[in-house]
Every structure is written in structure tokens, then in C-alpha cells.
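The structure follows.
On to subunit A.
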Amino acid sequence: MPVEFRKRSVVLRDHVTVEEAESLLSWLQDHPRGQVNLKHCRHLHTACLQVLLAARPSIRVMPTDPDLRRWLETLGPS
Partner candidate 1 sequence: MRRVLIVDDAPTVRMYHREILEAIGLVVDEAYNGVEALEKALTQPYDLYVVDINMPEMDGFRFLRALRQQPELPQTPAIMVSTEAADIDRAQAFQAGANLYLVKPVKPDVLRQYVQLLLGEKPS
Partner candidate 2 sequence: MSTLVEQFVVEARELLQGISEQILALEARPEDSEALHELFRLVHTLKGNSGLVEAPAMTRVLHVAEDLIGAVRDGRQPFTQELADALLEALDFVALLVDELEQEGTVQAAHNHEATRHIQRLQALGDGAAPEASPPASAAAADDATPITLEALPEEARAVARERLQEGSPLHWIVYEPEEDCFFKGEDPFLLARQTPGVCWGRFSPREPWPALDAMDPYRCVLRFELLSEAPRAALEEHFSYVADQVCLQPVQASRPDADPVDPPAPVAIPDEAVQQILEAQQAVLQGPVDEGFDGRVQAVKAALEGLLKALGWESARDALEAALEASRQTRSPEPLRQWIAQTFGRHAEPTPDAGDTASETTPERQSNATSEAPRLPEARPRSSSTLRVSQERIDALMSLVGELVVAKNGLAYLAGKVQRDYELPELSREIKMHFAALHRIAEELQDAVMQVRMLPFAHVFQRFPRLVRDLARRLGKEVRLEIIGEETEADKHLIESLADPLIHLIRNSLDHGIEPPEERRARGKPAAGLLRIRTRQEGDRIWIEVSDDGRGIDPERIKRKAYEKGLVDEAALERMGPAEALQLLFRPGFSTASNVSDISGRGVGLDVVKRTVEQLGGSVRLESEPGKGTRFILSLPLSMMVTQVLVVEVQGQLYGLPVDAVVETVRVAPEAIQRIQHQDTLVLRNQVIPVESLQYRLNDCKPSHKAADTLSVVIVQQETSRVGLLVDDFRETLDVVLKPLPGVLAGLSLYAGSALLGDGTVLMILNLKTLLEPCRSNFGSEASSSVTT
């Protein structure tokens, strides 16, 4: 599963597809303090990226993928 919703955080893995955008959005709405773990994420579909940008959750772990990490650094290490 590319997306795993836990109690207080959501773990994104590998390629997160456009289909996940909606559930990601509603989870972040329900968990305003929810954190995001991107450690094993290698790509996020633009739709999901937008959700993260709009919701600005705290990113608990940045991706290990160096390229994605560089792009996402604008999200801030919050």
C-alpha cells in the first residue's frame, strides 16, 4: 500500500498516485495535527503534492530519495 493511515500520522511509500489525493485530503482534515512520514516515498502525484502544500501538515520524516527530498525542501522541515 502506498498510503497507510495510522492514528496520528500517515505513511506515504513508493509512488503515491492520483487516486490517493482525496483520502489524503480528508485524513488531513480530520487530523489537523497529523504528521506525514515520507521516508520511503519516491514520488507523489501532483494532486497529492497540492494537498500537502495546502494543508501544510508537519512532515515527520523527509524522503530518503535525494531528488524528491530536494524538491520538497520548500515544504519546510516543519
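Rule of thumb we're sticking to: contacts are C-beta pairs under 8 Å (C-beta built on N, C-alpha and C of every residue); 3 or more make two chains touch, one makes a residue touch a chain; residues count from 1.
With respect to how the candidates were assembled, all candidates are chains of the complex that A comes from, given by their letters.
Because the structure is a prediction, the values reported are computed rather than measured.
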item	value
For subunit A, as assembled in this complex, the candidate in touch from 1 or 2	2
Subunit A - residues contacting candidate 2, complex	18, 21-22, 24-25, 28-29, 32-33, 43-51, 53-58, 67-68, 71, 74, 76, 78
